[in-house]
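Of the protein chains in this complex, all but one are displayed in their positions.
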Amino acid sequence: MVILLLVWEAIGASGLVDPLFISSPTGVARAAWQLSQRRDFWTDLQVSATEFMLGYGAALAVAIPLGLALGLSKRLQYLIGPFVDTLNAVPRVTLLPLIIIWCGIGIWSKVVVVFLGAVIPILINAQSGVKASEARFIRVARSFSASRFKIFSSIILPGVVPFIFTGAKYGAGRALLGVVVGELYASTAGLGHLIADAGNTFQTDVVFVGALLFMAAGLIVVALLDVFEQRFERWRPSPR
Amino acid sequence: MPAAVRAYLAHERVILGTLMVLLLLIAWEGLERGWWADALRPLLGDSAQRLRLKPIFISSPTLIAAAAFRMFFVTGEIWRDLAWSSAGYLLGLVLAVAIGIPLGLAGGWYRRLSYAVQPFLAALNATPQVAFLPLIIIWVGTGLSERVLIIFLLAVLPLAINAHAAVRTTDPRLIKVAGSFGASEWQLFRTIILPSSVPFLLAGLRLAIGRGMIGVVVGEIYGSAAGLGAMINQAGARFQTDRVFVGVLTIVAAGVILVEVVQRIERRVEIWRTPA
Partner (left out) sequence: MIAKLEAQDVRLDYLQPRSNSQLRALAGIDLKVMDGEFVSIVGPSGCGKTTFLSVVDGLIPASAGRILVDGRVVTKPGPDRAVVFQDASLLPWRTVLGNVRYGLECLKVGAREAKERATHFINLVGLSGFEDHYPYELSGGMQQRVNLARALVVDPKILLMDEPFASLDAQTREVMQEELLQIWLKAKKTVLFVTHQIDEAIYLSDRVIVFSGRPGRVKQSIPVTIERPRRLAVKREAHFHGIEDAIWSLIEEDVRAERNQVTLT
């Protein structure tokens, strides 16, 4: 890792390659500092964060209950399943042109594409989590004459939690992808907009800053979910 | 149980699924043609007109079917886009397989290499790789190589990560067995690691196929001369909603076919696996 950074810096400083092309770590750091002084940078960040949180939050709010319901009811699955499968087969970003026709180029088109990106993996995971509930635990509950609600809350739900987290982590990646693509595609603000602008004006270092910010966002979201998950998973033997 | 009920229960899945899809299609068609607006007018008065939507807004199943027929069989224009996009897609995918799988396998096999490569894989995996698109454009401009590169970048990670995981999760008992027979490192790799990796690799390939599809659309955002993505984008900009749908559905169909092919192969390869 360190070696790579050094080599990168060396190439950038040696002038062998036009800095326009690859910039350099110090160049990127300088650009980051300059950006952080700019008001509109923080606006961009705020716009992207809003899009992400609204879309991802809505995806969680819809996908978890719906996924559970789909796992519990075979009929419901028969009814809704074809739509979920179809949406799952579409790379959701291909729907962007349509979404922009429907919602315009403001933040709502991004919120929708973020939502669509994240909702499917979370939903499918929650559903398969219910399907994977262990029959032997359900037998224990039934043997104690547990009510249907008790079976759901004490057997099925705890078993689904890890599945939901897996889906949520995967969904977070899809959601970030939605933010980037949505903003690259058509937008008036946001980090993706910033990257696209910088690309058009050959500010390589700024593009790098933007890409790194997205990387950081991805890592942070997954790390947060990991921490949150551990609070639920005290009963699991820690891996080694 | 009466025979009719039994027949229904036996095919409930198909019946209910088809019913819902048909309902949706009819509802959709009705929105565009104003069926619902007309039907609800006595009830809702003029506000029922809101249920009459313009074709540029949602199009309709029949309009889309008509557009698809025209584009495929009358003007045949879509074939050129399809060929153009497929070229970039296949090149990107092949490149991703050629680099991602060996890299992942090697990373799983040589611990040192794994230490070196792992951080990059993890970081890159957490990033929406599309964020690098403007960089790629600065490097190679727009065109075939740009599209190949973005498709490669999207598809390579699931392949490399799965290949890495495949080697890492090889059953240690099998490795012990091979070791006790005095297998050389190469023999061990060829007879134990590789066969047990195949399911992982195919699963990675399935993911990569889907990821690559994103590249087709995204890679053609910036004024590509032709291609499905470009076609969708232009149609979107001109509010030709039916053409957008045709493009999206074509991509979906291509994706479904490719994934189906991989699944066929998976089933063929995995006959030795105990059914789950």
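General observations
Letters are used for the chains, namely A and B, taken in the order the chains are written, and counting of residues starts over at 1 for each.
The rule is simple: a contact is a pair of C-beta atoms (placed from the backbone, for glycine too) under 8 Å apart; a residue touches a chain by one contact, two chains touch by 3 or more.
The structure presented is a predicted model; accordingly, all values stated were derived computationally and were not measured.
Although it is not drawn here, the omitted chain touches the following shown chains in the complete assembly: A. Looking at A:102, A:137 or A:152, the residue that reaches the missing chain in the full complex is A:137.
Of the residues in chain A, those that touch the hidden partner chain are 136-137, 139-147, 150, 154-155, 158-159, 234-237.
Convention: only the chains that are shown with their structure count from here on.
Between chain A and chain B the centroid-to-centroid distance comes to 17 Å (mean Cα coordinates, whole Å).
Across the complex, chain B is touched by residues 1, 20-21, 75, 78-83, 86, 89-91, 93-98, 100-102, 173, 176-177, 179-181, 184-185, 192, 195-196, 198-200, 202, 204, 207-208, 210-211, 214-215, 218-219, 222 of chain A. Residue ranges on chain B touching chain A, taken from their complex, read 12-13, 16-17, 19-21, 24, 56-57, 116, 119-120, 123-128, 130-135, 137-139, 210-211, 213-214, 217-218, 221, 229, 232-233, 235-237, 239, 241, 244-245, 247-248, 251-252, 255-256, 259.
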